[in-house]
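Moving on, here comes subunit A:
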Amino acid sequence: MEVITSAEKKIITVDPPEGLVGTGFFATSLDKVVGLARKNSIWPLPFATSCCGIEFMATMASHYDFARFGAERVSFSPRQADLLMVMGTIAKKMGPILKQVYEQMAEPRWVIAVGACASSGGIFDTYSVLQGIDQIIPVDVYVPGCPPRPEQIIDGLMRIQDLVQNESRGRRNSPEYQALLKSYGIETVNS
Partner candidate 1 sequence: MIPQIFQTVPIEHFVYLSAVLFVIGVVGVLTRSNAIIIFMSVELMLNAVNLLLVSFSSYHQDPAGQIFVFFIMAVAAAEVAVGLAIITMIYRNTHSVDINDMSRLKG
Partner candidate 2 sequence: MTLLSLLPTLILIVALFAVTMLVALYSTFAERKVAAFLQDRVGPNRAGPGGIFQPLADGVKFFMKEEVIPVASNKFLFVLGPCIAIMCALMTGIVVPWGDTLTLFGASIPLQIVDLDIGILYVFAVVSVGVYGIMIGGWASNNKFSLMGAIRASSQIISYEISMGLSIVALLLVTGTMSLHEIVTQQHGMHWNIFYQPLGFLLFLICAFAETNRTPFDLPECETELVGGYHTEYSSMKLGFYLFSEYINMFISGAIMATLFFGGYNFPFMDNLLQATGSQNLVTIIGTAFLFLKIFFFIFFFMWVRWTIPRFRYDQLMNLGWKGLIPLGIFNVVATAVGLLFFRN
Partner candidate 3 sequence: MLTSAFYFIAFVTIFFAIMVVVSKNPIHSVLYLVLTFFCISANYIFMLDATFVGMVNVIVYAGAIMVLFLYVLMMMNLNAIAEQKRSVLFKISAAVTGGMLLLVLVAALKDANLQIQGSALEAEQRIGSIKVLGYVLYSKYQLPFEVASILFLVAMIGAVVLGKKDNSTKTIGIEPVK
């Protein structure tokens, strides 16, 4: 049993249910292969609302080249994306839309909160701004900075890659994960 450090959310990747996957060589190496494959093929959905979006453009651009990680196919359709990159301020008016986009994404999905605004509200501690997107959707990785340098965004992606690589295939069906989603009031499609 491996615990991914997340005190707030307590995401625990549990061992897959017995009988479904044994501990045999095949299952574990399949897990590994799938992990490796997913890791190198993360298609981001840039939910860019403000300044961080411009830095994301810089990350996509030649100098930093997000593509090196297999992540250059930006898919604006939530169905096709693996990673929701929330970049920029999420106002309360935007919150439901963000949640809807998250719900539309196909499992497995990951979320990265890029920049101060998305992670915590940043300097905008105001009546109209959501103080961190983790109030409405579960977040896997936070990237600090306002806006973060492209290096930091890439760093965040690499954190995600670590997470992706080590995730067991059973995690998305585990009761813990279902409970996590339920705590956010998100309907799960598969169960």
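In the analysis below, a contact is a pair of C-beta atoms (placed from the backbone, for glycine too) under 8 Å apart; a residue touches a chain by one contact, two chains touch by 3 or more; residues count from 1.
How were these candidates chosen? In short, all candidates are chains of the complex that A comes from, given by their letters.
The model shown is predicted, which means the values in this text are computed figures rather than measured ones.
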{"item": "In-complex contact partner of subunit A, selected from candidates 1, 2 or 3", "value": "2"}
{"item": "Residues of subunit A defined as touching candidate 2 within the complex", "value": "33-34, 36-41, 61-62, 65, 67-70, 72-73, 75-77, 79-80, 82, 104, 106-108, 169, 172, 189-190"}
